[in-house]
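First, the structure itself, so that you have it in front of you.
The complex appears here minus one protein chain, its other protein chains still in place.
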Amino acid sequence: MGINVKRMSIIAFGLGTALAATAGSLISPTYYIFPQVGSVFTLKAFVITVLGGMGSIVGATLGGVLIGIAESVGGVYLGSGWKDVIVFILFLLVLLFKPSGLLGTSKD
Amino acid sequence: MAILEIKDVSKFFGGLAANLDVTFEIQKGMIMGLIGPNGAGKTTLFNCITGYYPPSRGEIVFDGRRMNGLHPDAVCKLGMARTWQKVRPLAKMTVVDNVMVGALCRTNSLAKAREMAIEQIKVVHLENREAFQAGSLPIGERKKLEVARVLATQPKLLLLDEVMGGLNPAESDEIIQLILDIKKLGITQMVIEHDMKAIMRISDRIVVLNSGEKLAEGSPEEIVSNKAVVHAYLGESNA
Partner (left out) sequence: MRPLTNNMRGIAAIPVLLGLVTVIVLFLIPKFVHSTYALHMMILIFISIIMGSGWNLLGGYTGQYSVGHAAYFGAGTYTTMILLQYHHLAPWYGVWAGAIMAVIVALVIGSICFRLRGPYFVLASIAVAEIFRVSALNLKNLTNGAEGILITEVPPLRIGGMVITDFMSKVPFYYAGLVIVLVVILVTWRVQNSKLGYYFQAIREDQDAAHSLGINLSLYKNIALSLSAIFTSLAGSLYGLYVGFIDPGTVLGLDLSVQIVMTVIIGGIGTIFGPVIGALVLVPFSEALRSNMIAQALIDSGLVREDSGFGVFLKEQLSHAHVLIYGILLVVVIMYMPDGVMGFIKKLAAKGRKVEAA
């Protein structure tokens, strides 16, 4: 329909990577950096996207903020070892009850 | 004796009434046609009847038994089976295997299931395709496969959802003959179809839905001369 799908995919992929890289450089002063440092964030990125709603940029932002708060608050009350579990449980709840996320444009 | 009773069945999706107070009966052994413009709620009704989702209101009684809330697998085991508007072959499995899955509803033995499957494959005339992967079949044969598969579950009532959709006239004729053959086997059928000629040929009675509500019910001759029905269809084609 006149849209070069492949090229759009590539551009989207590239933009996404650039943003992630920016995020990475922003936290590097306060975070221990080592080659596997990315893996923790892979799953968190998914969680944030699903929570915010796939297809919504505002949603992703909102999701990021919510997850950040949930993590910190959870960490305070349950100890830093468990803060990741809070995020994952939140994730499962979203998947089960509102898979389209808070602001998602669901095509289901 | 009514094999299926639909009493005031309604289905709401949010604020939208996909079905509203639909009521009719199907007698054992007959072929009931279900027609209506696109979006009239025909497939929704099928989905409610077969347990894909429960009706919001109303009762569905099959063979004297209330069916509301039963899951699709229970519905099938009780003797009501359906085909899909958009064909759903088990693509990576062979034709025989597909039909065997249906037959395994009635037996635990693979050998018996295979026998039953081959029998049904003969009924739909797909013998030469037995070992072919279901996903590789053309649309006409996929439709036949789906009928064979569902026949293998030994249904008392068969619900066919636009089984002639996308077929050429020759293929449609084959399906019409198939439906009449199935009737001879004593299986009751409800057929959703857009092909008017076909519906007129095969139906004993017809229910017409429009915008979720039952517009009319009667013999083919009564329906064809019903002004409201004609208007519903003509009105749609003007849009």
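Observations, loosely collected:
When the chains are written out, they are named A and B in that same order, and each has its own residue count from 1.
Quick note on the criterion: a contact is a pair of C-beta atoms (placed from the backbone, for glycine too) under 8 Å apart; a residue touches a chain by one contact, two chains touch by 3 or more.
Predicted, not measured: the structure shown is a model, and the values here were computed from it.
Note that the absent chain touches A, B when the full complex is taken as a whole. Contact with the chain not shown here comes from a single listed residue; of B:C105, B:V123, B:M196 or B:V224, that residue is B:C105. From the options B:T23, B:N68 or B:Q133, the residue with contact to the unseen chain in the full assembly is B:Q133.
Only one of A:I10, A:L26, A:V73 or A:L95 touches the chain withheld from this view, namely A:L95. Although one chain is not drawn, the whole complex shows that of A:A23, A:L43 or A:I69 it is A:L43 that touches it. By the touch rule set out above, subunit B reaches the unshown chain at residues 50, 52, 71-73, 75-77, 81-82, 84, 88-94, 97, 100-102, 104-105, 108, 110, 113, 131-133, 136-137, 149-150, 153.
Although one chain is not drawn, its touching partners on subunit A can still be listed: residues 35, 39, 43, 46-47, 50, 79, 81-82, 84-85, 88-89, 91-92, 95-96, 99.
The rule is short, and it goes like this: only the chains that are shown with their structure count from here on.
Centre to centre, using the average C-alpha position, subunit A and subunit B are separated by 44 Å.
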